[in-house]
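As you look at this complex, bear in mind that one protein chain is not there, while each of the others sits in place.
So, subunit A:
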Amino acid sequence: MLRITAGKVASAMRGSLGVTSTRVIAVRQHGTEESAEAFDSRYEKYFARDGIDGWEIRKGMNDLLGMDLVPSPKVIESGLRACRRVNDIALAIRWLEGCKDKCGDQKATIYPYLLEKISPTLKELGVPTIEEIGYDKPELALKSVYDI
């Protein structure tokens, strides 16, 4: 019932507000499984979109790093380029760290593979790897809030 009503409301909205059909397609339906390739290309496109801002990049990255998966190298590259477009290198480094963290207990096998795939992009953009910047080990100890 809800589905039928929602469908009717959506079609009515489409008619009155002129919502483009691409957005409607992006909505996943019940019972359909999105393939890994489709998922990757969806996020690749999301980060590659013209005029994406830091807000949306953070939203996409937060979502991806909250999922039970390791982002594929293409998605990581796309995210890095998005960071370049909004001129935020901190975001790029944090994104790399997050992707490394998503490798979990398989860091020894998956992370070198990721690094190998994305290193051309890293070199092109001038983003240091986590090892180069020295963030693979704790750099600073945090002062207790009671001592500040």
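Please note the rule applied: a residue touches a chain if its C-beta (ideal position, glycine included) is under 8 Å from a C-beta of that chain, and two chains touch if they have at least 3 such contacts; residues count from 1.
Just so we're on the same page, contacts and distances are computed from a predicted model.
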Listed names "Cytochrome c oxidase subunit 4", "Exosome complex component MTR3", "Ribosomal RNA-processing protein 43" or "Ubiquitin-like 1-activating enzyme E1A", matching UniProt entry of the absent chain: "Cytochrome c oxidase subunit 4"
Hidden-chain contact residue, picked from the options A:Glu34, A:Asp101 or A:Glu116: A:Asp101
Residues from subunit A at the interface with the omitted partner, ascending: 54-55, 58-59, 61-62, 65-66, 84, 87-91, 93-94, 97-98, 100-101, 125-128, 132-133, 135-142
